[in-house]
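Missing here is one protein chain; the remaining ones are kept as they sit in the complex.
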Amino acid sequence: MEEIAKLSQGQTELIHAVDTVWVAICAALIFQMEGGFALLEAGFVRSKNTISIIAKVIIDIIFGGIAFYAIGFGVAYGKSNGFWAFGTGILTGDLGLGLTIPNALFWFMQLGFCVAAISIVSGAMAERMKIWSYALFVMIFCAILYPLAANWVWNPDGWLAKKGFNDFAGSAAVHAMGGFAALAGAIVLGPRLGKYNADGSINPIPGHNLPLAAVGAFILWFGWFGFNPGSTAAAVGKWELIGQVTTNTFLASAMGGISTMIYTQIRHKQVDITMVINGILAGLVAVTAGCNVVSHTSALIIGLIAGVLVDVAVITIDRMKIDDPVGAIAVHGVNGFFGTVAVGLFSTKNGLFTTGSFDGLMVQTLGVAAIAIFSFATSYGILTLLNKIMGIRISRIEEQAGIDHVEYGVEAYSTFE
Amino acid sequence: MEEIAKLSQGQTELIHAVDTVWVAICAALIFQMEGGFALLEAGFVRSKNTISIIAKVIIDIIFGGIAFYAIGFGVAYGKSNGFWAFGTGILTGDLGLGLTIPNALFWFMQLGFCVAAISIVSGAMAERMKIWSYALFVMIFCAILYPLAANWVWNPDGWLAKKGFNDFAGSAAVHAMGGFAALAGAIVLGPRLGKYNADGSINPIPGHNLPLAAVGAFILWFGWFGFNPGSTAAAVGKWELIGQVTTNTFLASAMGGISTMIYTQIRHKQVDITMVINGILAGLVAVTAGCNVVSHTSALIIGLIAGVLVDVAVITIDRMKIDDPVGAIAVHGVNGFFGTVAVGLFSTKNGLFTTGSFDGLMVQTLGVAAIAIFSFATSYGILTLLNKIMGIRISRIEEQAGIDHVEYGVEAYSTFE
Partner (left out) sequence: MEEIAKLSQGQTELIHAVDTVWVAICAALIFQMEGGFALLEAGFVRSKNTISIIAKVIIDIIFGGIAFYAIGFGVAYGKSNGFWAFGTGILTGDLGLGLTIPNALFWFMQLGFCVAAISIVSGAMAERMKIWSYALFVMIFCAILYPLAANWVWNPDGWLAKKGFNDFAGSAAVHAMGGFAALAGAIVLGPRLGKYNADGSINPIPGHNLPLAAVGAFILWFGWFGFNPGSTAAAVGKWELIGQVTTNTFLASAMGGISTMIYTQIRHKQVDITMVINGILAGLVAVTAGCNVVSHTSALIIGLIAGVLVDVAVITIDRMKIDDPVGAIAVHGVNGFFGTVAVGLFSTKNGLFTTGSFDGLMVQTLGVAAIAIFSFATSYGILTLLNKIMGIRISRIEEQAGIDHVEYGVEAYSTFE
């Protein structure tokens, strides 16, 4: 019997090891998505603001990361009253999540979600935001705003978690959260100079380096195979789930791309490759909430819808004169919202189409609406306040010259000597 | 005894978990190789066709992926008569492969191989292929052509598998398959305008962005450490094999690069860095079939030969007036062929040089020849047919203006404002 006890102990140790390996690698994949955000956004802006947008993503990571370490993680995963928490020292101790991995590693993975959410915002505010005001907003967002949403959804005592809200890897908590903050940011900042004419017409401002944007998209796509499957937070006992999540993630992204490609061909008589990239990302965003509870066929349908939705949303947002240089609101906000609701339609547990029950649809819609409104309202308020206190928009002259030159004193591309 | 039974059950669960973690990460690494293909090919073409070639790789993934999901996987891994299968619903159920991972995950990994094969083709057809005809070819290739080769080689009932054909990670089934379809594509399409002069002389058309191509090559190199070691499809019981495969993969790639570098220095009095990149890739392609059964020393020799072979092949193919903008035929076709045959020479099991037996050499040569001929013939036929029905080549005027402008209405690089 002694040997058995020893073996059993060894087995527990093995479970810790396997789950830690799984999450450590997935967390690294999630982390490297920041490189994807940086390049995607850099490729979609003008050359004169390239360094500036890369700097903003770096700020997301370094300021956002420290804010999430010092305050945010405790707000999200401390002992919650359903709405917030204030946890200190929780990198040790039991979080009540049944984790088999070290808290420090769980922190690093959650950090990846947090900085992903704020990196969505940086895109919509590209080409006109002041650097230090942005850093301040990043810290508030990562210390308080995002962690509150995470608290509601993923803290075992969160009010949405208790309602059975299913947001597996964060269509709501990460993408809608980021996307509606992005909407607030784009509105408070106002459009870039020259984007909308007095007569109401729109000047497209094409990205300066589409291959760079494509690199970014590929990096994000790759990272999503850590983002979604890694949200199991364990491999032992969840290996079949990992397979389901991985395949659903791919299927939705591929269908997103296909439906955007066919849709833009029909509607605009031309394939819009920038939009196809957004269609793929939209499929990924939309399936993120439900990849653990929908069938492969449902994942295909979710992607199909997302791919059309993103094109319609981009055009609609532009017509509303909300200037989002990279399409972040359409990709993450609109499709994060849609994807969360879609769980209520397609979930094999309580989806309307699959089980006939309205329960899932109600809680999913309620949850993502709460997060979207919360994110928009708080971000709008804070940015408006920051604008009054210190200003958030660069001057007209600076904008014409380009932020890279004015704030950083460099140019992205030196003369090709 | 009860405890023992429980432990034993726990241990089975652990095996599933470990193997799933291993394959899930390797599959993600394989998937991200698509980013590598996109950038390598983008860097090697002219700026005016950059978006077009990236679009083609995206098409490989999204259209190829759905075709492989809907039809291809069943053709490859359904119950085979030795040559083909027609399996439905096989994402659940036993594939007869002794898998310890979810079928859905195995599917995602095989998808990586399938889209790698078609991505080889896109390179050789760069700068002159119509987008929607290409999408159609991709679907046929990923639904039927590639899966048939995979059936022969990796289905436990495939005719080559039964003969003991050793193609560990696909020098034949992926690389020769893709490379000889690429040859067919380059021939049916014909050379780019202005590539070959009336007097028989050749105009080199340099790639527009070699750093971009280098990024692509590094991504591919990285991904190969998922591609080859991940082909164990399990870690438990195969950990020593993982070490052997990893090291062989590196050694062949390094020797491929060295031999190309020295060879081009001697032959052309100058190091050709584009060719060195191809030499590294050639070493990788060549060792892919046999990395599980050859010694480290043999891996070095295989890389050494591959590095010279690729330079000779590129020049020979160009002299035959077959226009392959990225060298896909030489890298993947020629070296996929060579690497498969090399198993028959160097395998510690039945290699000619190592055991004196001709058996391995016979079956390896037969197998890769069958795949090469099959791939070339079917691709040639289908592309010729598509050409008659809908046309596969863009017009002369469109080609001069660049596909990006004509088919996508964008330019890769906007004015550096």
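Read from first to last, the chains carry the letters A and B; within each, the first residue is number 1.
To be clear about the criterion, a contact is a pair of C-beta atoms (placed from the backbone, for glycine too) under 8 Å apart; a residue touches a chain by one contact, two chains touch by 3 or more.
Here the structure is a predicted model, which means the values were calculated and not measured.
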Legend entry - Option touching the unshown chain, where B:Lys56, B:His175, B:His208 or B:His332 are the choices: B:His208
Legend entry - Residue, one of B:Phe225, B:Tyr263, B:Phe376 or B:Tyr408, that touches the chain absent here: B:Phe225
Legend entry - Residue among A:Ala42, A:Leu136, A:Ile205 or A:Val343 that touches the chain left out of view: A:Ala42
Inset, instruction - Return the single residue from B:Ile90, B:Ala126, B:Ile280 or B:Leu383 that touches the missing chain. - result: B:Ile280
Inset, instruction - Touching the absent chain in the whole complex: find that residue among A:Ala55, A:Ile205 or A:Ile392. - result: A:Ala55
Inset, instruction - Considering the whole complex rather than only what is displayed, give the residues of chain A touching the chain that is not shown. - result: 3-4, 7, 10-11, 13-14, 16-21, 24-25, 27-28, 31-32, 34-35, 38-39, 42, 50-51, 54-55, 58-59, 61-63, 65-66, 69, 91, 101-108, 111, 131-132, 209, 212, 215, 407-417
Inset, instruction - State which residues belonging to chain B touch the missing partner chain. - result: 4, 7-8, 11, 14-15, 18-19, 21-22, 25, 29, 46-48, 206-211, 214-215, 218-219, 221-222, 225-226, 229, 235-240, 242-244, 246-247, 250-251, 253-255, 257-258, 261, 265, 270-274, 276-277, 280, 296, 300, 402, 413
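Here is the rule we use: only the chains that are shown with their structure count from here on.
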Inset, instruction - Can you check how far apart chain A and chain B are, centre to centre, with Cα atoms defining each centre and the answer in Å? - result: 33
